[in-house]
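Here it is, the structure, as C-alpha cells.
What follows is chain A.
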Amino acid sequence: MALIRDLLIQGGQMLLLLVLAPLFTGFVRKMKARLQRRQGPPLIQPYRDLVRLSRKEVVLADQASWLFRTTPYLVFAATWVAASLIPTFRIDLLFSWSADLIAIIALLGSARFFIALAGLDVGTSFGGIGSSREAMIASLAEPAMIMVVFTLALIAGSTQLSNVAEFMASPQVGLRVSLGLALFGLVMVALAENGRVPIDNPATHLELTMVHEAMVLEYSGRHLALIELSAALKLLLYVSLLACIFLPWDIESAGASAPTLALGIFAYLGKLALGGFLLAVFETSIAKMRVFRVPEFLGAALMLGLLATLLRFVSASF
Partner candidate 1 sequence: MTLTVVLACAAALLVLAVLAVVIARFSGATRLVYGASMAMAAVSLAAATVHLLSAAAPESLALPLGVPWLGSHFRLDALSAFFLIVVDLGALSASLFALGYGEHEMTPQRVLPFYPAFLCGMTLVVLADDAFTFLFSWEFMSLSSWALVMSHHRALENVRAGYVYLVMATFGTLAMLLGFGLLAGPDGLYTFAQMRAAHPAAGLAALALLLALVGAGSKAGLVPLHAWLPLAHPAAPSHVSALMSGVMTKVAVYGFVRIAFELAGAPAWWWSIVVLAVGGITAVMGLLYALMQNDLKQLLAYSTLENVGIIFVGVGLALAFRAYDMPAAAALALTAALFHVFNHSLFKSLLFFGAGAVLTATGERNMEHLGGLIHRMPQTAFVVLVGCAAISALPPLNGFASEWLTFQAILLSPQLPSWGLKIVVPAVGALLALSAALAAACFIRAYGITFLGRPRSGAAQAATETDRFSLAAMILLSVACLIAGILPGLFIDALAPVNSALIGAHMPRQAGTQWLAIVPVAASRSSYDGLLVFLFMIISGSLAASAIHRLASDRLRRAPAWDCGYPDSSPATQYTAMSLAEPIRRVFGATLFRAEEIVEMPPPGDMRPAQLKVSMRDLIWDFLYVPIADAVDAAADRLNPLQFLTIRQFLSLVFGALVILLVVLALWP
Partner candidate 2 sequence: MSDAVTFNAMAGLLAIPAVAAVLLALLPGYRLTARLNVLATALTLVCALSLFFRRPAPGPYLLVDDLNSTFVVLTTFVGFTTALFSASYIGHELETGRLTPPFVRFYHAMYQLLMFAMNLALIANNIGLMWVAIELATLTTVLMVGIYRTHEALEAAWKYFILGSVGIALALFGTILVYMAARPVVGEGLDAMVWTVLVTRSREFDPALLDLAFVFLLLGYGTKVGLAPLHAWLPDAHAEGPTPISAVLSGLLLNVALYALLRFKMLLAANPAALAPGPLMVTLGLLSLVFAAFMLYRRRDIKRMFAYSSIEHMGIITFAFGMGGPLANFAGLLHMTMHSLTKSAIFFAVGHVAQVKGTQRIADMGGLTETHPVLGWGLILGVVAIAGLPPLGIFMSEFLVVSSTFARAPLLALVLVFGLLVALAALFLRLNSIAFGEPRGPNGKTDASYVPMFAHLALVLMAGIYLPPALVAWFENVAKLLG
Partner candidate 3 sequence: MHGIEFDIAHLLAGSLVLVSFLELYQDRLYALLNVYALHALVLAASVAWQAFVQDAPHLYITAAIALVFKAIVIPVALHRMIVRLGIHREIEKAIGVGPVMLTGIGLVALSMVVMLRVTQEADPLAREDLAFALSVILLGLLMMVTRRNAVSQVVGFMSLENGLVLAATGAKGMPLVVEISVAFSVLIAFIVIGIFLFRIRERFDTVDVQALDRFRGERR
C-alpha cells in the first residue's frame, strides 16, 4: 500500500514537473516583458509552441544521422530523470536514493554531451560554434557545480538531496560563510547551464552570440519540441534545486498526510514564483557578456565553490 502511495507520489511529482516546466518558462518571459513595460506573450504560450511544433513535420538535414534523431529523446529522458529526483514538495521520494546530487549533475552532463554531438552531426558551421562554446562553458561550469555539491555535502554530511534538504530545514544549520559562497556559485552555474543572460540569451538568434540555440539550429518539429521541453525542464530543475536547498521550508517528509502535501505543493509553487521573478529581474537588469568573458565569470564560480569547500575542510564551523 505504502509502496503504491510512494509510487503515485513519485509519478505525480514527475508529471507535475513536466506540466510546470513550460508554464515556468512562460512565467519568466511574462515577467521580463512586464519589467520591460511590454505586454508579453500569454503564460501558456510555451504550451502552444510545443503543440504547434509537434504538429509540424520534421525537416531533417540530409547529412543527419540516427544519432541526430535519437538525441532529443535521450536529452529529454536524462533531463526528466534528473528533475524527477529533486525533492520539490516532498523529500524521500521513492527513488530519490537511486541517484544523489553528483549523479544528477552527471545526468545533465550526459544530456549536454549528446546535444553537443547533435550540434556537430549535421556538419554545419553554426552547430560547431554552439558545440565548441557549450563544451568550453560546461568544462568550467561542471567543476564549479561539483565544488558547490562538495560544500553542501560536507555541511549536510550527505550527497543525498533529500538528506541535504532535511538538514537545511533543521535548526542546526546556522548562517555559514561557506553556504553563502555555495549559493552564489550555484546561482552563477545555474545561469550558465540554462543559457540565461548574461551567458547566453535564449531569445536571440544572433549567430555570433548564441550558444544553446546554435546547437539545436537544425532541429525542427517534434524534435525541437522535445528539446525545448527539456530546456524548460532543466530551468525548472535548477530553480527547484535552489529552492529545496536554500528555501527548504515546507518540504514535507515521508508519510505526510494529503493536506500537508497540498501545503507543500503550494509552498513549492510560491518558491517557483519567487525564483522566476528574481530571474526576470536579474535578466532585465543586466546585459549579456561577450563569449570570452564567460570563462572569467565561471572561473569566479569555480573559485567560490573551491573556497567554500576549502573552508569546510579546514574547519567545520565555517
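In picking the candidates, the idea was that all candidates are chains of the complex that A comes from, given by their letters.
General observations
Methods note: a residue touches a chain if its C-beta (ideal position, glycine included) is under 8 Å from a C-beta of that chain, and two chains touch if they have at least 3 such contacts; residues count from 1.
In this text, all values refer to a predicted model and were calculated from it rather than measured experimentally.
The candidate touching chain A in this complex, chosen from 1, 2 or 3, is 1. Residues of chain A touching candidate 1 in their complex: 54-67, 73-74, 76-78, 80-81, 84, 95, 97-100, 102-103, 106-107, 109-110, 112-113, 116-117, 119-129, 131-133, 135-136, 138-143, 146-147, 150, 153-154, 157-160, 163, 205, 207, 217-218, 221-222, 225-226, 291-292, 295, 302, 305-306, 309-310, 312-314, 316.
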